[in-house]
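One protein chain omitted, others in place.
First chain written, first letter: the chains are A, B and C, and each begins at residue 1.
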Amino acid sequence: MIIPTSYYLVLSGVLFGLGVVAFIFKRNVIAVFMSIELMLNAVNLAFVAFARAHQQLDGLVFVFFVIVVAAAEAAVGLAIVIMLAQNRESLNVERVNLLKF
Amino acid sequence: MIVPLIVFFACAALAVTGAILLILAREPIHSALSLILVMVSLAILYLLLGAEFISAIQIIVYAGAVMVLFVFVIMLLNAGVEERTDFSKFAKFAGLPLGFFLLIEVARWMYGASAGSAIVPGADAFTQAASTRALSAELFRKYLFNFEATSILILIAILGALVLARKSQ
Amino acid sequence: MGFISQHSVLVASLIKIAVLLFIVMTALAYLTWFERKVVAHIQSRWGPYYVGAHGLLQPLADGLKFLFKEDFTPPTSDKLVYVLAPFLALTLALTALALIPFGPPYVHFLNGQPVFIVSNIDIGLIFLFAITSMGVYGVALAGWSSNSKYPLLGGLRSSAQMISYEVSLTISVVGVLLLAGTLNFNGIIEGQGGYWLGFLPRWHFIPQIVGFFCYLTAAIAETNRVPFDLPEAETELVAGFHTEYSSFKFAMFFMAEYANMITVSCLATILFFGGWLSPFPETWHWQWYLPGAGLIALGIYCVVDAATRMRGIARLQLGVVALLSLGLGGLCLLPGVAPYVQGPFWFTLKVLVFLFFYVWVRGTLPRFRYDQLMSFGWKLLLPVSLANLVITALVLLFPAFTRHA
Partner (left out) sequence: MMMLNHMWIVLLLPILGAAINGLFGKKFPKAAVNSVAVGSVALAFAAVCELVREFWLLPAGSVPWVQSYYTWMVAGETTSHPFRINFALQLDQLSVIMLLTVSFVGLLIHIYSIGYMEHEGGYYRFFSYMNLFMFFMLTLVLGANLAVLFVGWEGVGLCSYLLIGFWFRKKSAADAGKKAFITTRLGDLFFMIGILLAFWTFGSLTYGDMFGYAAEKMQPDTLAHPGVLTWIAVLLFIGAIGKSAQLPLYVWLPDAMEGPTPVSALIHAATMVTAGVYMVARMNPIYSRAPIAMYLVAVVGGVTAFYAATIALTQTDIKKVLAYSTISQLGYMFLGCGVGAYAAGIFHLMTHAFFKGLLFLTAGSVIHAMSGEQDMTKMGGLRKKIPITYWTMLIATLAIAGIPGFAGFFSKDEILEAVKSGPHASLWLWAVGVAAAGLTSFYMFRLLFLTFFGKPRFDEHHAHVHESPLKMTIPLMILAFLSIFGGWVAAPKLAGGIDYFDRFLRPVFTRYAPAPAVPEVASASGLSPGMQLLFAVMGIPVILAVIGLLLAWWFYIKNPDAPRKLARKLHGVYVLLLNKYFVDEIYGALIVRPLLWLSTNVLWHVVDSGVIDGAVNGTAAVARESGGVTREMQSGNARSYASWVVAGAVGFTMLLLAFIGLAVR
């Protein structure tokens, strides 16, 4: 009994959507970051599934790259978060609203 | 053999619940844990898909390093319960519905996109094809430049993190 | 019967898991005994002595004590995570062992399943790392969830420390991978077969001596052992991340730590010391009798000891131990059995050496300061292991050195 690719893809779609919702919904900066990670993961799943479906390794390689990017982004992002927390005593993105008119 | 299907649905359920928990949890650390849950179940799915190496990497890098960093930061900043402010009316009334709409759209679209390629050969064949050796060959021959580029990216990330950290002291 | 024949793989795995669990648990228990004894002797004490002969029943007593103590959960703690942490720690620690080949793969059941390894997967090493890399959470979450100062600090330290040293750990191993050209444990071990100059075993620790020491250091740090045991530095943070833990949850952390020790030692054995390979050429057949001889010698020692120094119950225990070891020794001497015991015998021997080394280090070295720890990890260990990796790769570019073209 083999599992159709569409299952995986739909799953990844759902995860991605949830990631988007989380991205909007969460107020905590770190959590927002996590939702980004979630989206990336969803995309990875799609990549692997396609790679499997077309019997090509490129998808896997791309997953590899995505993971690398995610790692880099986490490193810098979290450093920024720390700075943020030190400069203004709140992790709530809505309270960090200097970037405006 | 029904086992893979069971595994798939189990992991899928875990992943989705994890994602939902990530949204609902008020403690950042719980969000982190639920995200780890998602990642682990995804790793199992990768195994199911026959991408052993990727699943291992998924665990090592994501669950083992990135998420640890998250947890570490949460602990360091002692991030408490998140306050559910709603300063942005647009986000409240338009954002979330749009988000869910997008969720449905994407899911539907993915389904449509994959409708054509539903036939999937046995995992073992792919496992052979996607052996670590083959993968590395692909990575270091065809995608060598991109690989190097990512290394530069990592380097820059490290430097950036260093600079930020230094300034913060 | 039909079920078994159908799912023979499943059954075999279950059996192996059960046996392994039993052995490991016992081993953990007696590892504590071993450690206390050795440290005691290093510090010229007797160590556990009264509970059973040579304190042999001490671990049992400890286990009972842990079981019957009150399991106290701090009210302010984050219940879910608080409970989750120790389970996570122990589970991961034990799961890692499932990948270790304790003996050669050609020893197998009727259905062709190898006896000495639970799951012989293609990328074992990476999977091992995957599992150990998750191990951080046990400590970190424990520190966070118990919602108190010292544990938090301990958790912070440990997560930082483990991430930092995991990097060098992995990199120091890559050199071996380059030499072996495979991620499969059995592959790595068999790659180390053969001899230089006829007698010097082709073990990786000779070309990878630098990598080996890097690995050793990083491994000690990974397992939070002295001199890197800052997460639980008694003198600074009462007991570090498990300050708030009592009774059996504490015991789980304890076991997890020792299980990790074992795992890491096994890994060192596999990667650098040829796993279950014997140091002597196959042609020296007398080595087949070594296991049996060793056990019998132990038995005789116990008999003598019991006869001369022990009294009452203790004498009885030693008698039992003596009987066991004599019996096993005799079994191992049987020509039909001897060849199969070789692998496990050598493996265990090497692992024991490493464990002894662990304890030895603990008995001798003082604890690092935190900044020292970090700077050591990032500024010394990482560059060295990186250099080792690069040099290995460069050397391997010369076809003369490559074994797997």
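Just so we're on the same page, contacts are C-beta pairs under 8 Å (C-beta built on N, C-alpha and C of every residue); 3 or more make two chains touch, one makes a residue touch a chain.
It should be emphasised that the depicted structure is a prediction, and the values quoted were computed from it without experimental measurement.
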Worksheet entry | Omitted chain - touching chains that are shown | A, B
Response to the item:
Given B:5, B:21 or B:102, the correct residue touching the omitted chain is B:102
Discussion item. From the list A:3, A:20, A:68 or A:85, pick the residue that touches the absent chain.
Written reply: A:20
Worksheet, complete the sentence: By the document's definition of touch, the residue of B:10, B:94 or B:144 touching the omitted chain is B:94
Discussion item. If the hidden chain were put back, which residues of subunit B would touch it?
Written reply: 87-88, 90-91, 94-95, 98-99, 101-102, 105-106, 108-109, 112-113, 115-116
Worksheet entry | Interface with the unshown chain - residue positions in subunit A | 20, 23-24, 27, 32, 93-94, 96-101
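By our rule, only the chains that are shown with their structure count from here on.
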Worksheet item: What is the distance in Å between the mean C-alpha positions of subunit A and subunit B?
Response: 6
Practice prompt. Can you check how far apart subunit B and subunit C are, centre to centre, with Cα atoms defining each centre and the answer in Å?
Written response: 31
Worksheet entry | Where subunit A and subunit C are represented by their mean Cα positions, the distance between them in whole Å | 36
Response to the item:
For subunit A, residue numbers touching 2 or more other chains are none
Worksheet, complete the sentence: Residues in subunit B with touches to at least two other chains are numbered 53, 57, 65, 69, 74, 76
Response to the item:
Listed in rising order, the residues of subunit B that touch subunit C in the complex are 27, 29-30, 33, 36, 43, 52-53, 56-57, 59-60, 63-65, 68-69, 71-72, 74-76, 78, 127, 131-132
Fill in: Contact footprint of subunit B on subunit A as seen in their complex
1-28, 30-31, 33-35, 37-38, 41, 44-46, 48-55, 57-58, 60-61, 63-65, 67-76, 78-83, 85-86, 91-92, 94-95, 97
Worksheet, complete the sentence: Per the touch rule, the subunit C residues reaching subunit B in their complex are 78, 80-81, 84, 121-123, 126-127, 129-131, 133-134, 136-137, 140-141, 143-145, 152, 155-156, 159-160, 162-163, 166, 183
